[in-house]
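Just one protein chain is left out here, and the rest sit where they should.
Our next item is subunit A:
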Amino acid sequence: MLKELSKGRYLSTSGTGYKRQHWRPLLTLPSETKAFQGSAFQKYRHFSTADAGDTCDEGSERNDTISVTFVDKYGEDQLIQVPIGMSLLEAAHENDIELEGACEGSLACSTCHVIVMDMDYYNKLEDPTDEENDMLDLAFGLTESSRLGCQIVAKPELDGIRVAIPAATRNFAVDGFVPKPH
């Protein structure tokens, strides 16, 4: 068993929870940002060292994915392609983005908290259920456009959505984004 904690590997060798075999990330994507190239490279590495038998139909996936930007704890943008129907938590883990997910998407932890950075996109999401709101109550650094990453599922209207991962050390003001208290 691979014993490596370095970003991504650590999560992707888990073998628990995330249905990562199901969704294949794209290998060739337009190189828009540096961060993105980094993640594509990592994916390539990942691909070449594991799951060699898997096939993936890039052409059809391209149509069935949307672009999602994660703003990580350090304020860096990471643009990824997310297949329709996949949760942002799974997508983040597929792409080695450091979004916590202590309960692996079972709506029992609030660590997958993300902040939707544009109200228009926020309004395109279905209203959170009572159960999601109960967990959001406990989310660290809650804002008016907070959601749980494991509950946001990619759909075509969300193409282009930007979400931030809140962190203790993160300064939102840098992005001109001021979290509003509830």
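Quick note on the criterion: contacts are C-beta pairs under 8 Å (C-beta built on N, C-alpha and C of every residue); 3 or more make two chains touch, one makes a residue touch a chain; residues count from 1.
In this text, contacts and distances are computed from a predicted model.
The chain that is not shown carries the UniProt protein name "NADPH:adrenodoxin oxidoreductase, mitochondrial", picked from "CMP/dCMP-type deaminase domain-containing protein", "ADP-ribosylation factor-like protein 6", "NEDD8-activating enzyme E1 catalytic subunit" or "NADPH:adrenodoxin oxidoreductase, mitochondrial". Among A:64, A:77 or A:104, only A:104 touches the chain left out of the display. Touching the omitted chain from subunit A are residues 1, 3-7, 10, 13-14, 16-17, 74, 100, 102-104, 106-111, 130-131, 133-142, 167-169, 181-182.
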